[in-house]
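Inspection log for the structure reproduced underneath, given as structure tokens.
Every protein chain except one is present and positioned as in the full complex.
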């Protein structure tokens, strides 16, 4: 398949992949072997979900959210040859603090990983007097370093761009409150040095009856993918039913140079809880994307998402189709 | 089977039907082929549920609640030969406003349909500065007309009686608030012309520990059925567990001439979420009846109800048994 | 003083009046003898407030909200020669039901009175399975008749127009919920006969940071006054501080023929709690207008309002200045 | 298997039992035939769960929570030969009041049963102007006597110790409020006569991020088991997700002489909702232990617990392993 | 003045007293010198309110709630010759624990004092893992002893009867929750030894629209006074306005032998916030009675109550008039 739009990504011929089922008209379709990581896939785990993977050496590496049976939330490392079958560590990643007086991390969850140059940056929801954005890196998936946190609490869903915007690093994030936040917009911030942050801009917020799946709050999913049409952002949106939150996945295209400007945004979701492993689990009715692999040659995408805050699942799409879907169902900013 | 009580309804020999399973003592039993309409039964649908059907020509017509994948709530038309297999339109019904300055409808959901004479009246939850009762009609299921709304917001679950009470049209409804209302009684109102409404009367409210399934709120289901014992009303009741609302179905008998007077009301529910398609879906634990077909000759009933705010299901009963059940488990008004 | 704009109102030369204090630039100014009715002005009263007065015979008559020391909410009659010194009955008004089966009224509060022809119509918040609009009349302030309620619960702040709009009676009101409602818009409805109501239209809702005093909810105050610039509506708006609701008074001009269309609406309040009797009492920080007298010859207005849900106070204004104020501070609809 | 620690319990060679599945490392494992009692196992039942069983004669007797289809909550008696297959009565247990002026019980749920001498004491959540602790006994599972309630509302999860502490009867319980309580600690109280209660002591409360499964509230499960290491207490803990409460089971060891002193307490849960019958039902995601059988000879345990507030399930463990688990994962008091 | 009804109380000729103001029809009237104790009357005090006094030696002794400027809540001792001018200690009362292992008291507030024989018993709201009832005594107002708490949390407003009922001590109290409880009924419990408590009975709860001042919750005030018509109980009731709680004082007569049976209960309040020191302060709109002195010879009463959670005030009444008021405005139980 040739790509109509340019996508800035390396070839990834061994991307995990399964063709769209015959008869399906879905732009994003589920992997038939879902869930690929079950709740007891790692030792002492209560659940494994909302996790991030990247190509690494000949295969893939990942940072997994693993809640143990004390329900402590932490990150673990994993490796895979094919992106589907994973070996996950028995213990949480031990981050070395960048300098001596870096504050303690009370918990870690919902990681994203992105490569800038030869370094893999990790962002997560970090516990320090409430939930905030944690930031760290690894060069080799052997040693991990924790840096200063970009912001104060209360914040979640921090995601770095895969390259600088102008001279600065750039981050999407979602300011929140101290609990199960019932509101939430995506904001954008910059930093010259990954230590001091500023130039904060609002990107987009929830919507009304014209797009109810994103009515309560929204948050960035995987790191944006650079395309000729703008930054392709997969994100989650939340609807509040009388029985709680429902998390779905949609997509938007952000301006390449000023990514806080939304070019297109889909009114329709791309993936919403339907499968058993998305509807039943520790938190029913959750589809929560945290990572995407992209084959720059074909525009094939493999999306990793958490199901019901319990397991890791996989879905597939083409960049071209996603872009056309977003434009065709555009809500406006 | 002969009917002990008189029911005022035309014969409907081709009513969808399946006998009670051997060994079952249930007064209302589920169709073995449930759900009859799945969430992706119509194009672009996220879910299809809480829908209304009536006999029409040789078969059946229906007005379906179809939420699309933007989670926009709207109504679509469907036809069926047997009441079980349905063809549903690709697009929402387009209602023609009765006159020029009728307000816009921001959304529509949870329809009921009832025939008065040769006209099919449709009521629904209508979006106009909050949820209210929408009212319209069709004579042929080809063109649909939207009339003035009977009330202001905030109201839901409006259901017309299938004939005038005295000289007036009569409507059951449930005043509510602007959100996931945590209270709700059934009221009765009248109109000489379906345009101006008055003579509002309270019918019945939630109950206490003697009937907890209807402890939080109640709302009328299908249009009442006229019987020698009074108007047979199927309705939903809601219990609030620590994990949200649970919707069940019960029944009452209302006075024929003064339908705001409750003659009997069942302490026990008739149907409560048990099946997978009632317990798992966009809103777990919902049984929500919106329509009933009645074979006047045999007293057989086919009840259409929404499951988990996701699918349409079917259940069966006999009028005689229902009436006896209501009397036997009578709570008092 | 001559009036720049036409006001449709009888001369009322004996309107209670006090000139604007020297040096004041206020468009609405308080009476120096406030409060004119104190909480123990009537026998057994806990508080007297949110009350309605009209010219009657040589003087004035009024319907007063009097909560007794059981905190039962009811209406009492009062008479005054000068509109300032009032004799209030020892007992609540006894309304005769218009017909035998009219539902009981569990409580009554916040009356408005308006004359149409020779009849004085009274609306109030009526207790019938929750708060709704009560409707009644008197021809002589001796006998009072209660009619069918225009709507179902939950509704408050119902106010009739002083003449028909087209062929119909017209009513402003504010749908609400069952408690201390945290939302609320003004709606408009019509009736051919004061019995059946329809043609419901949204008039206006709360506003954002550009006019925070009306951010939580709004509700009509006295009956609108007809002027050449439209119906002059005084209304209350509510702001939610961290310590509760604050009630202020503002004004709008509604279209004469289609009163659900707002021609102008003031961004600024006209009166907000400042005086001791507005800030301290059973409900701190409440200014709640329920009645206005108008001298058609001079455009002088005397506004009666409740202070702190405890007492009745009086303020003054000129129609001309009010209209100019509304236009000068117009928010748009 | 020999027991490393002493357990004070009679031999119970016919305890229901199934060995740990091969490959499992679980300290507590589920019975493969779960659920052992389904929701429609008894006549008129909506659900059967949170129930208590004891050895009785040659087999077992039980007091079951059976909610009927009016969702009335009450207790029923059951008998079983093997502890797995149960005969449950058609009607609720009728308790004889101990004396004439004992208050009425509006509802009963969540029973625990414990033998002291030859008498079986039953505690439950009793409805008397709100939820409180009910207390009664039977000598023969034929006649049942209701005694004075130990405390006023609002209280739940009352569990007697199987012998006196010093000279007094002793009870664990969890003070609460009138609704779906969002807080809750375990307390201890004593009585010389099961009529008057005092010497109230705090035992333990919820925990923070180091043990989130017990973050919202905790409550005693079955009656404590006496061991050489202290009283072995199984208890439930609750986590509040964005979609409601999740109930899991953990364990602690309490001081033998001063049982309000916690010797060890596990940071990790032992059982948390995973199976379909624990995740899907009237209240999703509930594991709620109410009874445990113990074979004093081998230290084998059979734990009865409610699944999803809908069914009764069974799990197995060894006393020795439980004690070691608690010590190994000790949180401190 | 002679007393129509018998009151069981010693003569107290030096009771603080001021005649009813001329023209007043109030059954309870305020002291003209109110407040008698201001917020800075004692060293380091933020506020002094909700306090209890008794006749002692030639004059009076009192236990005062004094919140210091850290807003720590504790009790202090005071003496007065005339019951109006008070000397209050600089430091909190130090209670000696009755025995070694009595739990710590985290805070103390809202005391009541009652004499049984020669001993003065004190009850208060005691901090021990939440608010509960504290119990202690003094024989001489020099040394104070803290006993076992009658109940577990969560409870407030515990008040002992001034003599045994049958063979047992008797206590009124109000079960609550852990915060600003929005519900609350008065219950009754007994104890043979002031250590173990049981025989819990419901006394009375809040009321509806017929008596709104006691709509949210109620709680016992001073110790009941024995009269020929029953126990005369002054109590507080709470109404929830849109701006918070309003505390008023009412009265009831309880059966002498079975005090959980209400003989009469006033629909009307006796005292409600009106004076500046009741409406403005740390908690606006609070009248909270904690003590009453009674002259057995004349039936004169002096009621001590807290104003606005800030100061102590005094009001007067006659037993005869109170009893007649209660009967005349009887609500029924």
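As written, the chains take the letters A, B, C, D and E, and residue 1 is the first residue of each chain.
Just so it is clear, contacts are C-beta pairs under 8 Å (C-beta built on N, C-alpha and C of every residue); 3 or more make two chains touch, one makes a residue touch a chain.
If you're wondering where the values come from, they're calculated on a predicted model, not measured in any experiment.
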Field: Displayed partners of the chain not shown (whole complex)
entry: A, C, E
Contact partner of the left-out chain, one of A:35, A:62 or A:150: A:150
- prompt: Of A:26, A:40, A:89 or A:185, which one is in contact with the hidden chain?
  reply: A:185
Message: If I consider the whole complex, including the chain that's not displayed, which of C:111, C:162 or C:244 touches that chain?
response: C:244
- request: Using the definition of touch stated at the top, determine which of E:16, E:284 or E:307 touches the missing chain.
  value: E:284
Field: Residue ranges of chain C at the interface with the undisplayed chain
entry: 209-213, 215, 239-244, 246, 267-269, 272-274, 276, 279-280, 284-285, 329
Statement: Absent-chain interface residues of chain A come out as 103, 128-130, 132, 148-155, 173, 175-178, 181, 183, 185, 187, 189-193, 195-202, 205
Query: Given the full complex, what residues of chain E touch the hidden partner chain?
result: 39, 44, 46, 68-73, 106-107, 127, 180, 243-245, 280-285, 309
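Following the convention adopted for this analysis, only the chains that are shown with their structure count from here on.
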Query: Cut chain D out of the contact graph: what components remain?
result: one piece
Task: Could you pull out the chain whose C-alpha mean position is farthest off from that of chain A?
output: E
Field: Reference chain D; chain at largest CA-centroid distance
entry: C
Query: What whole-Å value do you get for the distance between chain B and chain C if each is reduced to the mean of its CA atoms?
result: 40
Statement: Residues in chain A with touches to at least two other chains are numbered 243-244, 280, 284-285
Query: Given which chains touch which, is the overall layout a line, a ring, a star, complete, or other?
result: other
